[in-house]
Each structure stands twice: as C-alpha cells, then as structure tokens.
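See below for the structure under consideration.
Removed: one protein chain of the complex. Kept in place: all other protein chains.
Our next item is subunit A:
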Amino acid sequence: MATDHVSISTRVSSAARTTVEVLTSPSSERQREIRRIVSLCLPFTVLLLFSGVFPLTEMVRISFSESRLVTEGFTTEFYMTLVTDPYYRNVAFNTLWFAAATTVASIGVAVPVAHALEKYSLPAKSVILTVLSFPNSLPGIVAAFMIIILFGNTGVFTNAVAFISGQSSTDIAFSTGVLGLFFAYIYSMIPRALLLLRGTYAEVNTDAEEAARSLGATPLQTFRFVTLPQIKPGLIGACILVFRTGLAIFGTVLILKGLLVWTLQIDRELAQGFNIAQASAMATVWFVFVFGFTVLVLRYTTAEVSI
C-alpha cells in the first residue's frame, strides 16, 4: 500500500514537473504550441476563477453556514427548507412551468418568422431584421415597461378595448397578471430564439426542399419531412438556451410581479431581512440545476449551442 502511495505521488510530481518544463522551456514545436494555447487561455481562466468560480464557491459555502454574518459551521437547514416547505415547492413549480410555456411559445413564433425571413422575399428586409433583433439589447425592466405601455392601466391596447367595449380600463388591464408577465417574457425571448434559429435556417439544404415540392409534397409535408429534420439540432439548442434565458429573467418580474418565480423569491429573501444564506441556497440550487441540464443535454443530444 505504502509503496503504491509513494509511486503515485512520485508519478504525479514527475508529471507536474514535465508539464512545467513543457511550459517554461519547450523543446519541440508541439510543446511550443501547447505553451501558446495555455497562455492564450490563461487570461480568460483568471477572470473565470476570480469573478466566477471563487464567488460561486463562496456562495455555496454561505448556503451551508450556521452563522449569519460569518461563514462557519455546517447545516443543511436552508436546503431542507427548500425541500420540505410547500411554499418553495410552489415557487419552483411556477418557475418551471412558466419558463417551459414561454419557451414553447417563443420557439413556436420564432420558427415561422425565421421561415419567412429565409424563404420569402420581403420588402425592407434590413429594417425588419433590425426591429426583430432590437429587443435583444434591452434589459428585462424595459421589456416590462413595453408591456405596461401595451396592456397596463393606461396602456394602448387596454384603452382601445375599453373605448370599444365601454368597460373600465382597470378591468381590462392585465400587465400585472400572469398573462402580462407571459407577454413580457416572450418579448425578450422571441428575438433570442430568432437569433438562434436564423443561423440554423441558413444552413438548410434548399435543393431537397425544392425536390420534395416538385415531387408533389405539400408545403406542410415539405416542412414536416424535409425541413424539420434538418433544423432539429438547432431547434433543440435554441430550446435549451431560451429555457435558460426564461429561468434567469429577473428584472421583468421584479416590475410586473405577475407570478412568484425563483429569481423573485431570491430577491425577497434579501429584501425581507437580508436572509443571505437562504438566498444563496436558492441561487445554488438554480445554478446546479441549470448547469446540470445544460451539460446533460450537450452530452446526449446533437444540440448545437451558440448564443
């Protein structure tokens, strides 16, 4: 046993020594290339460690801390609360179904729009593209304001319906309800989905589609059996990223408050008595869940992921 241990540690240290040697005094072209790759990746790694990995590790430690102001001891109390309290289960359920529903809706809208952009000859196409990509640079709070403009108490849509039907505008306004929040979510998610799907659509083999059409397939059949299988990897990738976006939305829901979702509850933990340990536990659960499913999906599907 002991000799094994020694040999392993010597092997490890000799491997470390070889690595250091490769990096400090490379002797072949391949070793020089390795040194270049390492030095090119180094700045990003430093940033990732300093502003990503380290804070996130601290966050995990705080979530297990017994004391409030300093990180000490070990307790799973805050995770037990998340698991056992029906209040948090309800928040988790809200978050998941709402993100899933808005993802399906935005992909459902983005597929025909991407189709039209790629296949039809449209007037003023560059203007259309600018309009469709504009909301990508808007923060969530502005998306929420857009929904207030449309469906709020003094919103355009609200007042138009009130004017026609004669009802009071406050009865019609739904910007602060679940439906209003739904529209606010898809306001930021449709342009994102579109960005991802347009790249996929550009790679579709149009010859096969034309062949299918000339052999008598209807447009719907052509889409179902020729186009859809080709865009499937991009479609799965878009679904994952848009779902991630949906789970991460915070500013929008902070303003509209239509539904109590995970991110809003994280803020409430801080706002109501600065319960940083509970907030950290919730953030940790969020991170592990999203990180885990992204890795799993990338591993086991042919999904193509880019922003």
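Everything that follows uses one rule, which is that a residue touches a chain if its C-beta (ideal position, glycine included) is under 8 Å from a C-beta of that chain, and two chains touch if they have at least 3 such contacts; residues count from 1.
What we mean here is this: contacts and distances are computed from a predicted model.
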>> There's a gap in the complex where one chain should be. From "Acetolactate synthase small subunit", "CbaC protein", "ABC transporter permease" or "Ba3-type terminal oxidase subunit CbaD", what does UniProt name that chain?
In response: "ABC transporter permease"
> Which residue among A:T81, A:N94 or A:S133 touches the omitted chain?
Replying inline: A:S133
>> So one chain is hidden, and I want to know which residue out of A:A160, A:V178 or A:L296 touches that hidden chain in the complete assembly.
In response: A:A160
>> From the list A:E21, A:E58, A:D171 or A:E210, pick the residue that touches the absent chain.
In response: A:E58
> For subunit A, which residues reach the chain that was dropped from this view?
Replying inline: 32-34, 36-37, 39-44, 46-48, 50-52, 54-56, 58-59, 62, 71, 109, 112-113, 115-117, 120, 122, 128-142, 144-150, 154, 156, 159-160, 163, 183, 187, 190-191, 195, 198, 217-221, 244, 248, 250-251, 254-255, 263, 266-267, 270, 276, 279-280, 283, 286-287, 294, 298, 305-307
